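Every protein chain of the complex appears in place save one, which is left out.
Take a look at chain A:
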Amino acid sequence: MLMRLLRNLSKDKLAMTSLAVIVIIVAAGIFAPWCAPHDPEEVNMKLRYASSSWGYWLGNDHLGRCVLSRLIYGIRPSVLWVLVALMMSVLLGAIVGFIAGYFKGKTDAWIMRVCDVMLSFPGYVMTLAVVGILGAGLEHILIAFVVMKWAWFARVIRTSVMQFSEMEYVKFAKASGIGSFRIITKHIVPVTFADVAVIASGSMCSMMLQISGLSFLGLGIQAPHAEWGMMLNEAREVMFSRPELMLAPGLAIVIVVSAFNFLSDALQIALNPKLMTSKGKLRKKEVGKTVYEYSRG
């Protein structure tokens, strides 16, 4: 399954580029202390608004801090923590959605009513409310995200599970005495995975933008720490005199968001079973050709 996915994905240049961008950015975020050339919080007033130099590739901000280092450290809250929150809400939503969609009946009815209640709160307002109650801070926003988003995932996954659990191969599996757990993992997870991957990468984008937005408003991560939205906010005052300070975090956000969007599109295609063998055959042909070339040379 995973091998097939990777094989299909590897045919798509845009997808591979997006995947590479994401992997590099995630790695850079995880290994930030080794990647970043300077301490992101080191104030150096002498270098205030310095333009790019050999020591500071992307220049320095209003406190003389290294922009590149701040950008790299900013990956952690802007991308990594959002990814963690996303995974948590997808996991929670998937478990609840699978239970509701597969077992149906009363279980489903109750779970869906709870989801309805959760979904009837407007997302942004709830996030603001949670921040209002618990105070500003990244972890509070992330908690709010998980609380708000799981119901949405549960809903989408439940619908998709319901649709697929009506399929006759599931009926056959049930009839031949295969257990529910095995049916879910073998027959329903792979086919719903496409849906989950697409909505997950879609909401990855919206969550990243929201976190940056909230940090821009000063509700997210707190002052000396780096975050892309906050970097945008800090650069706002010098928007016209030094636009490149805004450009760096802005571009970073745009690049990561687009990479996730492209990847989600490519996943949708790569997960389409109809495309599997045409690619498989392509592979076979290539194998045949190399063999031919070997025998010739």
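Basically, contacts are C-beta pairs under 8 Å (C-beta built on N, C-alpha and C of every residue); 3 or more make two chains touch, one makes a residue touch a chain; residues count from 1.
In this text, contacts and distances are computed from a predicted model.
Per its UniProt record, the hidden chain corresponds to "ABC transporter ATP-binding protein" from the list "NADH-quinone oxidoreductase subunit F", "Biotin synthase auxiliary protein", "ABC transporter ATP-binding protein" or "AAA+ ATPase domain-containing protein". Within the set A:Arg113, A:Arg182 or A:Arg236, the residue that contacts the chain not displayed is A:Arg182. Among A:His38, A:His62, A:Lys174 or A:Arg242, only A:Lys174 touches the chain that is left out of the view.
Here one chain is not drawn; of A:Cys66, A:Val191 or A:Met204, the residue touching it is A:Val191.
One chain is missing from the display, and on chain A it is touched by residues 1, 167-169, 171-179, 182, 186-187, 190-191, 273-274, 276-277, 280.
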